[in-house]
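Pasting a structure here, questions to come.
Subset of chains shown; positions unchanged.
Chain lettering (A and B) follows the sequence in which the chains are written, and residue indices restart at 1 in each chain.
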Amino acid sequence: MEVQQNFSLAIEILGTIAFAMSGSFAAMQKRLDPFGVLIIAFVTSVGGGTIRDLILDVPVFWMHDMVICSVIFITTIVSMIFKSVEKKFKVTLFIFDSFGLGLFTIIGIQKGINADLHPLICITLGTITGCFGGISRDILLNRIPLIFRKEIYATACIIGGTIFLGLVKYSTLSYAFVQVSTILLIVAIRTFAVKYHWEIPKFYGVDNSSEM
Amino acid sequence: MEVQQNFSLAIEILGTIAFAMSGSFAAMQKRLDPFGVLIIAFVTSVGGGTIRDLILDVPVFWMHDMVICSVIFITTIVSMIFKSVEKKFKVTLFIFDSFGLGLFTIIGIQKGINADLHPLICITLGTITGCFGGISRDILLNRIPLIFRKEIYATACIIGGTIFLGLVKYSTLSYAFVQVSTILLIVAIRTFAVKYHWEIPKFYGVDNSSEM
């Protein structure tokens, strides 16, 4: 049980690092000053989980735990230093964002399972945890929101989450194995989708919203 | 009493359908993939009520109730199918959005009354419930926020809400009748406002915000 808890903590820290990096790089790309970069990194990392915890009415995860805040602080500083030798913003941002998405989706679903909620609500919480940090980052930075673009983003999150929940409930595989494999599956779906230009059929309406 | 509860549930479901449709159509108009459409439909439907419940510190209404989630899911799928024969996005979106606004405003005020809050706070909660789902949808989709446009939106919500509260407190009319008539009043105010180009006088400052 303790091993399992340590493992879940490790996943939470990895997800926090991934999203803090993703937020830092996006903010530096938009030329914010260091404190602005720190705020964006913070919102990207804790945004989804904060909304999830508020909805679940449990204590917000980063409030009484200095580990998460310290991790974000250190990651942001490392990103700033690392930045000076790093030019490939797009690829870096994409990779960290994908890992953060996978890691946080699974954490969100686990919290829903622990609260004995309906599977559909669990997947909803996973999607909120995975997607809302990145969505908040994009809204704050005036970027085109990720869910908008051609990349398979929410889709990877929902498919991966559904498979995770199915395996946890109906398979005899070890919990840790199911965690790691579904996280990698979410990252893989997004990566291959972008690499091979996979696309889900979209709706072709006339975009006249701005005139409405 | 039970009749009253069933009636309130019916109103909640109708409002959820209306906003899920409004969210789905807006998302399809912006050419999102089916999962993106689902997320936008979800946020539009539950966004306002979620913020209201968090502020009231009561359990979030869709957490332990599969009815709302199922309604959103089914409505979104029906909207996607219906879409292929539906071209008049603007009118459809407008009608559903107006009904959602009216229905949710009244639900929000009722929750405030049940919690014994001051009338001004009740109207605030009604406005949050009615407007914030649509506002979230517009922010996520990068649309010009509804409250921005010429349409009388928040105004309809505040006027209708105030009349509802006055009738509930000081009239002897049946509760159900007051509910239905104020909902229709909100829809009517918005519809006539758009149809006959009603406008509330606005402030004509120089819009130099972007240079600031």
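Everything that follows uses one rule, which is that contacts are C-beta pairs under 8 Å (C-beta built on N, C-alpha and C of every residue); 3 or more make two chains touch, one makes a residue touch a chain.
This structure is a prediction, so every number in the text was calculated from the model and none was measured.
*Asks:* Copy number for the full complex, please, knowing 2 are shown in place.
*Replies:* Copy number for the complete assembly, per this file: 3.
By our rule, only the chains that are shown with their structure count from here on.
*Asks:* Between chain A and chain B, what is the separation of their C-alpha centroids in Å?
*Replies:* Distance between chain centres, rounded to whole Å: 29 Å.
*Asks:* Using the touch definition up top, name the residues of chain B that touch chain A in the complex.
*Replies:* 26-39, 42, 50, 54, 59-60, 62-64, 66, 69-70, 73, 80, 83, 89-90, 93-94, 139-144, 149
*Asks:* Can you list the residues on chain A that touch chain B in the complex?
*Replies:* 54-57, 117-118, 120-121, 124, 127, 131, 135, 139, 144-145, 147-148, 152, 154-155, 158, 199-210, 212
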